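The complex appears here minus one protein chain, its other protein chains still in place.
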Amino acid sequence: MTIAKVIGSIISTRKHPALIGNKFLMVETLACIDAAKERFIAIDTVGAGVGEIVLITRGSSSRCSIDNMNAPIDAAIVGIVDDENHIM
Amino acid sequence: MTIAKVIGSIISTRKHPALIGNKFLMVETLACIDAAKERFIAIDTVGAGVGEIVLITRGSSSRCSIDNMNAPIDAAIVGIVDDENHIM
Amino acid sequence: MTIAKVIGSIISTRKHPALIGNKFLMVETLACIDAAKERFIAIDTVGAGVGEIVLITRGSSSRCSIDNMNAPIDAAIVGIVDDENHIM
Amino acid sequence: MTIAKVIGSIISTRKHPALIGNKFLMVETLACIDAAKERFIAIDTVGAGVGEIVLITRGSSSRCSIDNMNAPIDAAIVGIVDDENHIM
Partner (left out) sequence: MTIAKVIGSIISTRKHPALIGNKFLMVETLACIDAAKERFIAIDTVGAGVGEIVLITRGSSSRCSIDNMNAPIDAAIVGIVDDENHIM
């Protein structure tokens, strides 16, 4: 898993039916984890909001985090980190 | 998932039978997501066209986006982003 | 998927039983797709030969391209690109 | 698999239900394996502690290491390396 900050959201009206009802958040990996600060889009499963530090699972395992295990997703926010100052 | 612009298409007459009927689009990740602007080929599932900004799922999860879940694909366009100017 | 040129082949006499009968080709991604021109080995499923431009699926989805879906492979050539000059 | 040193832990009170009861450790790949010293979060399955050198499996296979094979994880510590001085 990786740790990232939620930095925005994405709206997609025309999307695959299996994705309806999901929230798409843009995240950026923390510099202490990844100097390159990678950005990508993740489905939210824990009620995360912009500015929060979150735990993210990528790849096919991310499908285990939502009700529809056949949804075409490859990244999901699966936790909110309690104390970001504690990280490293 | 990642966000990319559709920049072209690919024609392959001699291809695996499970891929027949699919549209292969070349996409390039947006600079605001990925400074390296990676390019790859994705199956279209939402009627995307050249110039549009799209949401893409990669890896085995992309197979969930098409009728034939045994098709050998590793990337699919699963949404069209509503307002690209809103991104970051 | 990615687009690459077939640049050679690999012979492995001592190999996993599930791989017997497959052709192992070395491919190199096209510069217009990937400036780093990555090289790797892919199973051929469409009769590709050295010098041809091919469409490649990577990861576990590549297993969908051959008869034995339990073969330990992570890349397969699944199409031959019709007109390489048309790419980009 | 890769080899990394355990360098810390992460607490997440608000997390996906399938992750409850797991220990999240931050790891950093060894320089002899990966000059870039990548950092990420892995579930512990062998009782690893900070400072230990561990064997890590990534991707969907990491789910095979815990009781709940539907937990959304993408990295797991699956072994403790006996003699780190022996490595390379």
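Here the chain labels run A, B, C and D in written order, and each chain numbers its own residues starting at 1.
In this text, a contact is a pair of C-beta atoms (placed from the backbone, for glycine too) under 8 Å apart; a residue touches a chain by one contact, two chains touch by 3 or more.
Quick caveat: nothing in here was measured; it's all calculated off a predicted structure.
For the omitted chain, the shown partners it touches in the full complex are C, D. Within the complete assembly, residues 1-3, 32-34, 45-47, 55, 57-65, 69, 76, 78-83, 86-88 of chain D touch the chain that is not shown. For chain C, the list of residues touching the undisplayed chain reads 7-8, 10-16, 18-19, 24, 26, 38-42, 59-60, 62-63, 70-75.
Here, only the chains that are shown with their structure count from here on.
With steps allowed only between chains in touch, the distance from chain B over to chain D comes to 2.
In the contact between chain A and chain B, the residue numbers used by both copies make up under half of all numbers at that interface. Superposing the C-alpha atoms of chain A onto those of chain C requires a rotation of 145 degrees, given to the nearest 5.
Averaging Cα coordinates per chain places chain B and chain C 19 Å apart.
With centres taken as mean Cα positions, chain D sits 32 Å from chain C.
Across the assembly, chain A contributes residues 59-60, 62-63 that each touch 2 or more other chains.
Because contacts link the chains only in sequence, without closing, their graph is best described as a line.
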